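Take a look at this one; I'll ask things after.
Of the protein chains in this complex, all but one are displayed in their positions.
== chain A ==
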Amino acid sequence: MAKFEYAPAPESRAVVDIKPSYGLFINGEFTESQGGSAFKSISPATEEVLAEITSASDADVDRAVAAARRAYNGVWGRMSGADRGKYLFRIARILQERAREFAVLESLDNGKPIKESRDVDVPLAAAHFFYHAGWADKLDYAGLGTNPRPHGVVGQVIPWNFPILMLAWKIAPALATGNTVVLKPAETTPLTALLFAEVVQQADLPPGVVNIITGAGATGQAIVDHPDIDKLAFTGSTGVGKMIARSIAGTRKKATLELGGKAANIVFDDAPLDQAVEGIVNGIFFNQGHVCCAGSRLLVQENIAADVEKRLKRRLETLRVGDPLDKNTDVGAINSKAQLQRIVELTAAGEAEGAERWDNGCELPSKGFWFRPTVFTGVSQGHRIAQEEIFGPVLSVLTFRTPHEAVAKANNTPYGLSAGIWTEKGSRILWMADQLRAGVVWANTFNKFDPTSPFGGYKESGYGREGGRHGLSAYVTTGDSK
């Protein structure tokens, strides 16, 4: 019998209208840079140039922070919570109405499969605005402490792996609590943030409440260093997070940092195996493994390791790698050439250190940045691929014999963002969750997110939480005012 060949099912690009070049969104309008330069944003799947993007100068950052300060002092900081909530509800609804546009643009700019941008990133981004809209007029009752009030102007720097979702994680709680925002999207994925600027205009948000400026590391540093920033929120690599922490040490600036991870996904011999295999796949191959909480270390009980490995490899052979805009694509493009090089380098190190490499052998497109779903077996804690964050579709498989050994290995990393436990034994789930030093512990699932659930790390995975009431508390000061 012939194989079931799925015909191409591309989502139409017609819904998005990408301009040839973009300015900076400051004080409610797009403006030209003062002394900044320009760079190009490309589609990682085809290397096609999508648009020319402005690299903001220090003067631009200064203008943006000044606009945010004026908006904070003039209108947003004084507005009632109920009125702020109305704006947030409006933004949430516009995001839903323009969901397809955001999803297509995100997949074009980032390389992630349309089924993920359509079913995960954009709906979750809207959900974050809805959730925080509801809190805006109830902060006194959120258990944050007495008299919760905003910090003022918040600087936010977000990564390229979930551009619109990370924007929502940052902007929604900041606005709900009455802060104003200067946000910088990652240099490889600025387009959905710039489209969000249009949403801000459409929602008639007062000028300066949300400012979006583009650029690379230097622009981010300028935001971090700006004296009139009251609080910083950063998601990205641990290296940059440490630089930010050093930069603001000794200043009055507050910060939350959501950094890297090397999560253990722990499978016991009484696990629901078929679903565990799905959880392993979702844990590390979701979003090409460009996920800070990815389950990049599989810890599998030794007595079922061979069975799990067989099932996992069979499953990986059905993964469809290719055009991010095809509705049947499971794994899209690696976000950038630099990231691809890092993945190539770390996997080469894995081989050199003696781990056994396997990939699903799928065909890859000739243009763009691609990497096959890859599994390393025979990995031990000492290997670089078990210690360093690869941030790509690469799984390292380790084994354990007892629950204590699983906990010890899971915790034996400088990171502590997330972990997964697969067992049908409820008491073991509770015991393990208590022992694991990770901000999120999933039981019999992985990579599930919800605006009501706080997310954040232990150790070098950062500090502060995003989402839920815990996330709100990072954006307010409490107690008596001076």
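Everything that follows uses one rule, which is that a contact is a pair of C-beta atoms (placed from the backbone, for glycine too) under 8 Å apart; a residue touches a chain by one contact, two chains touch by 3 or more; residues count from 1.
By definition in this document, contacts and distances are computed from a predicted model.
Student: Hey, which one's the missing chain according to UniProt: "Branched-chain amino acid transport system permease protein", "ABC transporter", "Deoxyribose-phosphate aldolase" or "Phosphoribosylformylglycinamidine synthase subunit PurS"?
Tutor: "Deoxyribose-phosphate aldolase"
Student: Among A:D58, A:D225, A:E278 or A:E388, which one touches the chain that has been omitted from the display?
Tutor: Once the missing chain is taken into account, the touching residue is A:E278.
Student: For the chain not shown, which residue from A:N328, A:Q435 or A:S453 touches it across the whole complex?
Tutor: A:N328
Student: Quick one: which of A:E97, A:D119 or A:E302 touches the chain that's been left out?
Tutor: Spelled out, the listed residue whose C-beta touches the missing chain is A:D119.
Student: Looking at A:D204, A:D270, A:E351 or A:D450, which makes contact with the chain not pictured?
Tutor: Final answer for the missing-chain contact: A:D270.
Student: Any idea which of A:A9, A:A59 or A:V344 touches the chain not displayed?
Tutor: Candidates A:A9, A:A59 or A:V344; residue touching the omitted chain: A:A9.
Student: For chain A, which residues lie in contact with the unshown chain of the complex?
Tutor: The list for chain A reads 1-9, 115, 119, 270-275, 278-279, 318, 327-328, 424, 444-445.
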